[in-house]
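Missing here is one protein chain; the remaining ones are kept as they sit in the complex.
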Amino acid sequence: MSDFTPRPEHKFTFGLWTVGNVGRDPFGVPTRAARDPTDTVRKLAEIGAWGVNLHDNDLVPGDATPGERDRIVREFKQALKDHGLVVPMTTTNLFSDPVFKDGALSSADSRVRAYAAQKVMRAMDLGHELGATTFVFWGGREGSEVDGALDARDALARYRESLDFLAAYAEDQGYPFRFALEPKPNEPRGDLYLPVVGSMLGFIQTLAKPERFGVNPEFAHDTMAGLNFVHAVAQAIDAGKLFHIDLNDQKMGRFDQDLRFGAENLKTAFFLVKLLEDSGYDGSRHFDAHPLRTEDEEGVWDFARGCMRSYLILKDKAARFDADAEIQELVRAHRVVDDRLDGYLASYSAESAERVARRTFDLEALRQRPTQLEKLDQLTIELLLGAR
Amino acid sequence: MSDFTPRPEHKFTFGLWTVGNVGRDPFGVPTRAARDPTDTVRKLAEIGAWGVNLHDNDLVPGDATPGERDRIVREFKQALKDHGLVVPMTTTNLFSDPVFKDGALSSADSRVRAYAAQKVMRAMDLGHELGATTFVFWGGREGSEVDGALDARDALARYRESLDFLAAYAEDQGYPFRFALEPKPNEPRGDLYLPVVGSMLGFIQTLAKPERFGVNPEFAHDTMAGLNFVHAVAQAIDAGKLFHIDLNDQKMGRFDQDLRFGAENLKTAFFLVKLLEDSGYDGSRHFDAHPLRTEDEEGVWDFARGCMRSYLILKDKAARFDADAEIQELVRAHRVVDDRLDGYLASYSAESAERVARRTFDLEALRQRPTQLEKLDQLTIELLLGAR
Amino acid sequence: MSDFTPRPEHKFTFGLWTVGNVGRDPFGVPTRAARDPTDTVRKLAEIGAWGVNLHDNDLVPGDATPGERDRIVREFKQALKDHGLVVPMTTTNLFSDPVFKDGALSSADSRVRAYAAQKVMRAMDLGHELGATTFVFWGGREGSEVDGALDARDALARYRESLDFLAAYAEDQGYPFRFALEPKPNEPRGDLYLPVVGSMLGFIQTLAKPERFGVNPEFAHDTMAGLNFVHAVAQAIDAGKLFHIDLNDQKMGRFDQDLRFGAENLKTAFFLVKLLEDSGYDGSRHFDAHPLRTEDEEGVWDFARGCMRSYLILKDKAARFDADAEIQELVRAHRVVDDRLDGYLASYSAESAERVARRTFDLEALRQRPTQLEKLDQLTIELLLGAR
Partner (left out) sequence: MSDFTPRPEHKFTFGLWTVGNVGRDPFGVPTRAARDPTDTVRKLAEIGAWGVNLHDNDLVPGDATPGERDRIVREFKQALKDHGLVVPMTTTNLFSDPVFKDGALSSADSRVRAYAAQKVMRAMDLGHELGATTFVFWGGREGSEVDGALDARDALARYRESLDFLAAYAEDQGYPFRFALEPKPNEPRGDLYLPVVGSMLGFIQTLAKPERFGVNPEFAHDTMAGLNFVHAVAQAIDAGKLFHIDLNDQKMGRFDQDLRFGAENLKTAFFLVKLLEDSGYDGSRHFDAHPLRTEDEEGVWDFARGCMRSYLILKDKAARFDADAEIQELVRAHRVVDDRLDGYLASYSAESAERVARRTFDLEALRQRPTQLEKLDQLTIELLLGAR
């Protein structure tokens, strides 16, 4: 039996808001007390996490005086130092305050937009002070229910302007942030602009400095839209834009569940872990999930340990998949390489086009070629179930 | 009462495969006979369409001899000429033939990829001969059910290579095509790569000649994923990439219904028409829908007339929306402009950043500002219902 | 132009919790102040509502002393009297308190079940005191995320036992309630038991006194599961079980939006209103929706007025549909009656079976018979849009 003990080198991170979630939902009041951030640091270190991430207000209340702010940050940094944790990523809460009820960085109100920008600037200052190198934007209120009020093109234009401004600010301050945009299809707004990973990849190209921006895909978010999350992350990697990742779980086509990683879609979780490991992704494995509302304090840590443990079990499965001779034979057989044809397609010339155009194919053979996909998939399932 | 008679200047187009759909579905055999393409041309002209679009095999059977092919094309062009119809867009059927059962331009089999490329080249030759200037790629088989067989990054790499090759072919031949990539989340494959409009916008940036490529969003496709189609089209326009559009309808979260335009989501259809008209989009209004399987020949044309008529009614509603004083007052009030703040955000400088950072906002006022969105939305609904 | 002014005879009702919704959501704090129930009564009367419904704790806080409780109820009854409003339906809040975090009437904990029953008994006392004749059960916490803990059969058995106990209590007290069970597929629990209207219809037959129980279908709830809400309500009416109805709106396959009635699915809303009116349903037209979180006090009443106004507009459309000669001709033609065959099917006998078995059908004619459904649907859409 392999060892599934989480250790800092696995780069597991949690948000203060995840293990700190108090169990409020649209129909119920909190079931758990708020947690002291420094105590969360201690506890995360104890269970083997590498880092802790945060929104500005997870650490510093919105109404803190400058003096309180400095004390809170000082004590938090001390806790990080004491327990050996890092803060790889920070972000801004642009969704809780009613100020942002109809948008923040894309709001139709100049004052709201400017206030949101101010809040992000301060959150960047905080993030830099804590040593974060990734800065996430999740536009939880950048969306609409009433499309009559506003042309979505205007909302996109404003959002772009705000992001360009803020990236310039970071550069000006010498903050080495990589910005990771996090999409979500809906909730809390009826529809969020730039709803899925692909949308963000497209949008980034319209920014002033696309090279500073990448994505922060969240498992549950593309899954809410019924999309294949592994494909979405693969596209982000393909585009050189996987700057961060949020791991959790979710059933398709429903409210944002933020379940424990590996709780629901085991096969997708497996292929995701395999993709991250195969691709050489070396960033945080960040869990943006929360314990069920039914849980008490002990349940919170059962939840956190479970996220990490499932990742490690699936990572071990990925290695077994690569080492499984029968599986690998099927994978190899699935790929049919014709070097000459590949050469033509890889490099266009009038001649290569001519070759492709004149080629005669044995269509009947191609129609009947075996793919052995049912077999491969069944072996994958059996490997996942520990039955091979 | 306005005039809702479709005329060529409205640029309505139908696919041969749409009014020619024979009513087969996964559980039933055809209910209608196949249509003769030249007769479809005659009929479409009669009901006021501007053009007709086609896949290669909608016109020329896959097993036609060169002589048959030429005769078919000649007769079809004559019909176009006789009836005054154009062919603004053509595409390739890369999904019906079992050759493509596990992918076409992204297949793991070099031979399939090359054959698909050959088929596209011929379809381009045909499209150019028919005068088409838009060439669509819909990757109906570019996807997977069994992710173990193939890293999605490899599939994307192959798809990119194929598209680059084919764009080079078109350029080499002097074909003035604009290429429009059409996304779909799933069906017929379990998951299709590049599932929604945003995904395609992201992918285009990784192609060798991104300027030649745009998107062909389909109403039903992003809607299958529960996304806001108006937002998706707005993003495409914002990126300068709306090269074509497929109009139809669909309930969210189910199989590809391809319903008559305006049949289901009236509010979304309204905002879509408004966006197209407001944006100055001057391409085809293409209906990629099909008559219900219950319909006979007469029902086919009821269907086609209904698509166009609903577009014109909604276009008229859009004009009324713009002319409605009470509605416009609400739209104006929703936008709060502060020129100074806007100036800071629009143009970053250390000084503008300083101004934003030091600004004091009356947060309580911002929290309580009225948005009047319920009122605006209700007026929109009443306008749609003809009750104002 | 028809008159769309809501009046008491239209039997429009709102929940205290609907217009009283404070705009909290999973990501944001309230945007509106709590409302005084007596003032809500005044305001609802002013805008033309007939009645007001409530959960126990919408009116009486959970921690009120008996004296406070009596004062609150007295003042509320006075307000009802002063403003001429009725309370046709009441229900119990079995979801907000963390006590119910893992179920209420179906909980695996005897104490929770008994406490929930106690709370319902008190809510029944209150409801009866207020004159309510319909009592709703919505099991917002009767569900699960972790199916390993509990066999769903046990949960159903406990839920049944609790309902039987409570129905007996009501009978014993002489309360003339009709009980209406309200299904929902998910949220706040991952999955709720008895998720849709049909599930409740099935479950009712397993209760000790099925005749006392019916359903309270909610537009948004079955719609979350992508089901046709009109069909669901039709089944409830067919079974004689439509005891109450919750009107609102929602996009399919997402979180519980509780949008203004008529805000999203106009066609479904139209057929629903038509069904209610055609069927002679004479109960409340209850709006279980809430204003968008963006709205202030004025927006709350825009919302409430909009719900009623859209109902009346759609009711007027339903009458126009029935009076439209072209539409009615299509409806008539769609139905083909053969009295002899109908007679056989309506009343089985060996002879009628023999007649059906030996009948020769002209299958080709049946295959080709026109249905004219595209035409009828287009006329319906045009009628909805006010274009006929």
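For clarity, chains are labelled A, B and C in written order, and residue numbers in each chain start from 1.
Keep in mind that, in the parts below, a residue touches a chain if its C-beta (ideal position, glycine included) is under 8 Å from a C-beta of that chain, and two chains touch if they have at least 3 such contacts.
Everything quoted here is computed from the prediction, not taken from an experiment.
*Asks:* In the full assembly, spell out which visible chains the left-out chain is touching.
*Replies:* A, B, C
*Asks:* Sort through C:V22, C:I47, C:I72 or C:L156 and give me the one touching the missing partner chain.
*Replies:* C:L156
*Asks:* Out of A:A132, A:L292 or A:I327, which is the one that touches the chain we can't see?
*Replies:* A:L292
*Asks:* Going by the touch rule given at the top, which residues of chain C touch the chain that is not shown?
*Replies:* 97-99, 101-102, 108-115, 117-118, 121-122, 145-153, 156-157, 161-162, 164-165, 168-169, 172, 185-186, 191, 193-206, 224-228, 230-232, 234-235, 237-239, 253, 267, 271, 275, 278-279, 321, 327, 330-331, 334-339, 341-342, 344-346, 348, 350, 352-353, 356-357, 359, 361, 363, 366-369, 371, 373-374, 376-377, 380
*Asks:* For review purposes, identify every residue of chain A that touches the missing chain, sorted by number.
*Replies:* 1, 4, 31, 226, 251-254, 260, 262-267, 291-292, 294-296, 298-300, 302-303, 305-306, 309-310, 313-314, 317, 367-375, 377-378, 381-382, 384-387
*Asks:* Over the whole complex, note the residues of chain B touching the chain we left out.
*Replies:* Against the left-out chain, chain B lists 23-31, 95-98, 100-102, 140-141, 145-146, 185-188, 190, 224, 226, 251, 253-257, 259, 292-294.
Keep in mind that, in the parts below, only the chains that are shown with their structure count from here on.
*Asks:* Between chain A and chain B, which partner chains are common?
*Replies:* C
*Asks:* Using mean CA coordinates as chain centres, what's the gap between chain A and chain B in Å?
*Replies:* That pair's centroid distance is 29 Å.
*Asks:* Rounded to a whole Å, what is the gap between the Cα centroids of chain A and chain C?
*Replies:* Computed value for the inter-centroid distance: 38 Å.
*Asks:* For chain B, what residues touch not just one other chain but two or more?
*Replies:* Answer for chain B, listing residues that touch two or more other chains: 226, 253, 267, 367-369, 371, 373-374, 377.
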